[in-house]
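In what follows, a single structure is set out as structure tokens and then discussed.
Heads up, one of the protein chains got dropped from this complex, but the rest are sitting where they should.
Per-chain residue numbering starts at 1, and chain names A, B, C, D, E, F and G are given in the order in which the chains are listed.
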Amino acid sequence: MYIIIIGAGRTGSKVIELATQDDHEVVVIERDQELAEEVSATYDCMVINADAASKDTLLEAGVREADAVISTTENDSVNLMISMLGKQYGVETLVSSINDPQHMDLFGDLGVNIVESPHELNGQYLYRAVQRPAIQDFMKISGGAEIFELTVDADAPIAGLSLIEADSEGLLPEETVIVAIVRDGELLIPRGESEIRAGDTVTIFAKNGATDRVTREFTGV
Amino acid sequence: MYIIIIGAGRTGSKVIELATQDDHEVVVIERDQELAEEVSATYDCMVINADAASKDTLLEAGVREADAVISTTENDSVNLMISMLGKQYGVETLVSSINDPQHMDLFGDLGVNIVESPHELNGQYLYRAVQRPAIQDFMKISGGAEIFELTVDADAPIAGLSLIEADSEGLLPEETVIVAIVRDGELLIPRGESEIRAGDTVTIFAKNGATDRVTREFTGV
Amino acid sequence: MYIIIIGAGRTGSKVIELATQDDHEVVVIERDQELAEEVSATYDCMVINADAASKDTLLEAGVREADAVISTTENDSVNLMISMLGKQYGVETLVSSINDPQHMDLFGDLGVNIVESPHELNGQYLYRAVQRPAIQDFMKISGGAEIFELTVDADAPIAGLSLIEADSEGLLPEETVIVAIVRDGELLIPRGESEIRAGDTVTIFAKNGATDRVTREFTGV
Amino acid sequence: MYIIIIGAGRTGSKVIELATQDDHEVVVIERDQELAEEVSATYDCMVINADAASKDTLLEAGVREADAVISTTENDSVNLMISMLGKQYGVETLVSSINDPQHMDLFGDLGVNIVESPHELNGQYLYRAVQRPAIQDFMKISGGAEIFELTVDADAPIAGLSLIEADSEGLLPEETVIVAIVRDGELLIPRGESEIRAGDTVTIFAKNGATDRVTREFTGV
Amino acid sequence: MYIIIIGAGRTGSKVIELATQDDHEVVVIERDQELAEEVSATYDCMVINADAASKDTLLEAGVREADAVISTTENDSVNLMISMLGKQYGVETLVSSINDPQHMDLFGDLGVNIVESPHELNGQYLYRAVQRPAIQDFMKISGGAEIFELTVDADAPIAGLSLIEADSEGLLPEETVIVAIVRDGELLIPRGESEIRAGDTVTIFAKNGATDRVTREFTGV
Amino acid sequence: MYIIIIGAGRTGSKVIELATQDDHEVVVIERDQELAEEVSATYDCMVINADAASKDTLLEAGVREADAVISTTENDSVNLMISMLGKQYGVETLVSSINDPQHMDLFGDLGVNIVESPHELNGQYLYRAVQRPAIQDFMKISGGAEIFELTVDADAPIAGLSLIEADSEGLLPEETVIVAIVRDGELLIPRGESEIRAGDTVTIFAKNGATDRVTREFTGV
Amino acid sequence: MYIIIIGAGRTGSKVIELATQDDHEVVVIERDQELAEEVSATYDCMVINADAASKDTLLEAGVREADAVISTTENDSVNLMISMLGKQYGVETLVSSINDPQHMDLFGDLGVNIVESPHELNGQYLYRAVQRPAIQDFMKISGGAEIFELTVDADAPIAGLSLIEADSEGLLPEETVIVAIVRDGELLIPRGESEIRAGDTVTIFAKNGATDRVTREFTGV
Partner (left out) sequence: MYIIIIGAGRTGSKVIELATQDDHEVVVIERDQELAEEVSATYDCMVINADAASKDTLLEAGVREADAVISTTENDSVNLMISMLGKQYGVETLVSSINDPQHMDLFGDLGVNIVESPHELNGQYLYRAVQRPAIQDFMKISGGAEIFELTVDADAPIAGLSLIEADSEGLLPEETVIVAIVRDGELLIPRGESEIRAGDTVTIFAKNGATDRVTREFTGV
């Protein structure tokens, strides 16, 4: 793919790293000269040191041939204008970071694929880590459901039971599904007779989210 | 809970917002005077305008009584020292943002619950949005497995089939599980006879991750 | 009218001055604290010291009731986002300064009334003043025509002649119309028998613009 | 012509662009090193990186041979001193940007051709665009008269009438003259029998300016 | 006198100190807020914190009633514009510091009383102190003549002689006049029989300036 | 002479210009890199870009061989330390600019030849120009006497009289001496019969200074 | 005592803390406003926010009555001038920090008690900690001798012996004296029969300094 990446800040650098690792053709537009030079020296990509919110710059970057434009700046106004210009030039995939959630519909109306502010997301993770320390990762699903990962404690009610036994003892709340078990680095697809052991990292789907009850069964806390 | 939050930047502000919404007792330590005043005026929490990497400041913030310390600065050295001081004062839950993944073990050795750099994470999301535009959210599970969410396209091979039919036609790759279906805002727990319809948002567990084959069956692309 | 003016820089200040003189209800949004305070002290208007590219700020400024939003910043991305937000809230008249002429169509597509960069315009005036020093003001009309104002010199071929005489002597190029004459501060609507005198300021329409020939007849140079 | 241009800011750059396009011999004096280098790389002109308010610099720029000096800085004191030095060296045409209208007479006394502050002008255009959105361009003539351009609306009383008909129906206010009509990109010199059609862009001279009545006849609003 | 002083920098402060000591009515215009406040607290004068190169500011300072305007800034362009404005308002005495000697005639043509750059003057004094350390003060007179002050050394050829004796011994170069003698703090008007003693501070007029020969007779060096 | 000059600011530059014009061997020490390079490119001297208040720097500049050290910085502390170091290394002539008159004795005790702050001096000149506009230059002599230069006005009582006549009419105050007359650019040594003409520039010694009476006789004002 | 302390930086603050703890009458002079206010709020002392290198400031601080002036700035020129002014006003005790060891004699000649640069000292301590990690503190005595403190290791040859035994076994190098022993927080004056035990902190005088041999006997390394 021919990908134009706008911004080479901390977020942009990560995108550049991932895109060049996969051998895509990458053009980076970065306004700050120092950052531009650093990227040019580190990654296998073309770098244009200019303001991206300009037709001339985008044309120089080959916007007419680009398959995707990824806008990573911390300024939603700039991300929006770039997305509008990208759309005007017929770029198929437009992706943008947004920083103020209120701007979501402006981008959505344009058909831009948006990724919420890293700071918002990070704040949620940090807070969750305090609120439910047992939960290691999580994903929200529309309708209040959540999928989450936790490690089974030796003191947990469920430790040492098969899923069938756990269910018969009423330890598995309704509409909770064990999606995966990772034991000693190996992934197991759980079945009824699969045993949950202390130390397992389990991925759980719960219709009502990671409630106290669910986490208690698996961690004893 | 009694929570001390270090830093009121963009990430810190989100944590403060979440923690005060849940009516926890919150003390914020922020070095920048302007940010400190803004937080003090916006949220229901105590704000100390000082350098947090100091015993005096932490004691003033009530570290001896705190249930949790959340360190959100963009400087790993500062986050580390605060975590060490928090541990020294017996704080039960220590959470920290880390910015350079190489520092992970330093924090891990202390038993600090870490949350990876927002910029790293954000970069991955943006890139994924280009690489597999159909995928709306995803979560990595140890061992290469992934759970991901996508919307079924009218042209998708699987559209209009029940799970049993899809399976019998070989449209469901092995070790792929449909975890949830959201249709018109309502969550359905899929069973064998459940039909996958165009427009459904489905959550899929795939042992080998979101490969081209899987996404093609559901989106036609 | 209820007018929201974005930006209180040098251009914005002039707009604020004009709008408050006409007793419109004016709300100003300015990011810089010092400028915001100065405007607040000088003009009869409400001033919000915040970033205008935000729904919260625009709602606080009463965007739902506003008849017009005038965006005067030197950043086209910001002007564009504000215009989009203004449109979303149903503001009837949207006016924006644009700084890079290439952005004209982005604003035009939104139905925003645009005013070209002051620096572009000023540059044209300065250059024209050297190229045709006799011309005091001018306006371009589509198709190459121009309307311009100059002062008749005593040495000018046309000085002392009536329009009819001038025409019969071939001094008025074809498709050139004398639109107005200002003599001693008084405006005269020229007729055939009107005399052109040295010292008159005449406004001329010329289909082919202010060519050397036209200016020479009136100024002798 | 041999033209010395003082200042290569946004206004100055436009002047340089226009003057070099016409193949004049251009010397630019710019104090800021970065701007000086940029101009030198972009346009075909000589650039001196120095303070222009100095005899040495002006002599180096060839002020004795110059036909014109155009002073474009945002500092009226500097523009004034340069104009005085230019006059001293016998430069024939002196043009200067002025930023504070109160300084107009200082320049006028020296015989300097002045161009009013771009910010003033721009502010007027932006405000006019709100006040009379139908008007696309305008020029003020001494004595309160104005020449202005607008597009005829299908709902306008005058649409579909010849000028004679319009006049007989009293739709043309007294001392209002239709100077030009642009239809489908072509310029027409209006005569009595010329018809005004919806979609025409007409240029109107009005002794009393663009009053509500005049604009209403042509736009229906 | 009613005196307006522009600038309260180091030079301006000295002028303010002298003018207020003599009980003149003094108004100071200083752009820098901190300096303005300091002057206001230190001296008995009115202080306006604004840009002086503006008619509004000068009128507020009472320029129409002022007997004198003293411009002390380090920017000749500003000094020049203020002098022009002062002249326009009919101020009788206009005095200005000038920093670039080349600008002297611009001010001279306006009838402004100028005082050469302090740095120029200071440089001359410092260098003279090295070149002729015996000379304590000096003043240049048109045509190469100088008046200078030095202290007579015990080893000086002239020490102990009356002026008549010194002359007869050829110790007084032609066209050299002893203008004054200060002995033990008392001023003496020298006559022929006056004796020059070691330790006397003598003021000498020399048509050819303070040549080696002259200084040697008085200082022995 | 071998001269070390400390500081290449505006005062220092003048000293460097004078000293290199006279072909002295000059070494300049300047802390600011830009100034150091500018001096190096402009004058025939060696330039050391370093802090002068250091033995190493002074030794590198050859202080042991130097005939004179001239310290021109605006910081009296630095000037003082340099003078002390210069004395320690046996430099014969030490000259320093001083900025705060209160520091005079500190330098005096060291035997340093001091030159008063240029700003002080300049302030006196500017004020004098207002107070006695007729006086063009002046020099103070111990004991209140002054020598000053003025131009004789046509309306002056003394114009057209010989010195003898003027004296007999009581126009020359007691203990006032005409030291020199410059007429048409030529210097005359005045004698009794010399006539004072309108337009002459005369240098006057007055025991009681330039009082109103004296200036009035010569200028009529 | 009446003590004037110049500078309230990190070093100065420590001096202020010590001097106010001992209830001396303390006046602080600090140029930076923020630091001045902080000191004023923290310690029981008078604070003058001004430049100390000025007679006016020192007099305001009461230099005529002061018993001591302690100059703590990082600028030796300033420290020197303050010391000279302090001496001039007859202050009995003058103490100054010096930053460049080459300036030592300038201060010494004035009779100022100097304390070497903290950075120099700190550098020596840090390096010594690597070179001889066993040594905890040390003091240099003229002539190469050193006094140092170390902790006796269980593996050290001398551990468990009395001084007499150690001497007879040749473990105490010549001209080495055990000055003090601290055991369990208690200080012992060593005598011949005193035993050196593992864990003792001993203070040793060694004529030839802390050589490898000496440290080996006590630490085994």
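Here is the rule we use: a contact is a pair of C-beta atoms (placed from the backbone, for glycine too) under 8 Å apart; a residue touches a chain by one contact, two chains touch by 3 or more.
This is a predicted model, so every value here is computed, not measured.
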For the chain omitted from this view, which of the shown chains does it touch?
B, G
Contacting the left-out chain: of G:V28, G:A53 or G:A68, that is G:A68
From the list B:D22, B:D100 or B:E174, which touches the chain that is not on show?
B:D100
Touch with the missing chain holds, among G:A50, G:M104 or G:A145, for G:A145
Residues in chain B touching the chain absent from view:
53-56, 75-78, 80-81, 84-85, 88, 100, 102-103, 105-106
Contact residues on chain G toward the hidden chain run 1, 3, 9-15, 17-19, 22, 68, 70, 72, 93, 95, 97, 113, 115, 117-127, 129-131, 133, 137-145, 147, 149, 175, 177, 179-180, 182, 185-187, 189, 201, 203, 205, 207
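The criterion applied here is as follows: only the chains that are shown with their structure count from here on.
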Length of the line joining the C-alpha centres of chain A and chain C, rounded to whole Å:
49
Between the Cα centroids of chain A and chain G the separation in whole angstrom comes to 56
Shared interface positions of chain A, touching two or more other chains
none
Please classify the inter-chain touch graph. Allowed labels: line, ring, star, complete, other.
line
